[in-house]
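Yeah, one chain of the complex is gone here, protein chain that is, but the others are all in their spots.
Let's turn to chain A:
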Amino acid sequence: MPTYIALTYTADVDWSSPEQADEMAEYREFGAAARAVIRGGSALYPTATATTVRVTGGRGGDVLTTDGPYAETKEALTGFYLLECADLDEAVATVAQLPAAWNGAVEVRPIIPV
């Protein structure tokens, strides 16, 4: 069965703050409901905590770090799930239950099996 990563793009919120407790509860509900297909995942701290790393001039070159996410967008990558589903239809039906799907968007990508 293919495995998908579901990337949630939402407002750049701090999931660890009490203000997000209600929404976090919704995600926990999703987690319980979709337990059969969830293989992993996490909420992420806000993009203010992100560091973007580049190495210039090829392997072993200078490590260049910049503060912030790779791309500044209105909606930010705020979490991810690994889902093992029968096919894309099941994956789409599953992520359609994520609050991020109506508060933002969810990108579904198949992962390359090893």
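Following the convention adopted for this analysis, a residue touches a chain if its C-beta (ideal position, glycine included) is under 8 Å from a C-beta of that chain, and two chains touch if they have at least 3 such contacts; residues count from 1.
In this text, contacts and distances are computed from a predicted model.
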item: The complex's invisible chain, by UniProt name, from "RNA polymerase ECF-subfamily sigma factor", "Cytochrome c oxidase subunit I", "Carbohydrate ABC transporter permease" or "NADPH--hemoprotein reductase"; value: "RNA polymerase ECF-subfamily sigma factor"
item: Chain not shown: contacting residue from A:34, A:85 or A:100; value: A:85
item: Sole contact to the chain not displayed, among A:2, A:41 or A:104; value: A:2
item: Interface with the unshown chain - residue positions in chain A; value: 2, 4, 85-89, 91-92, 108-110
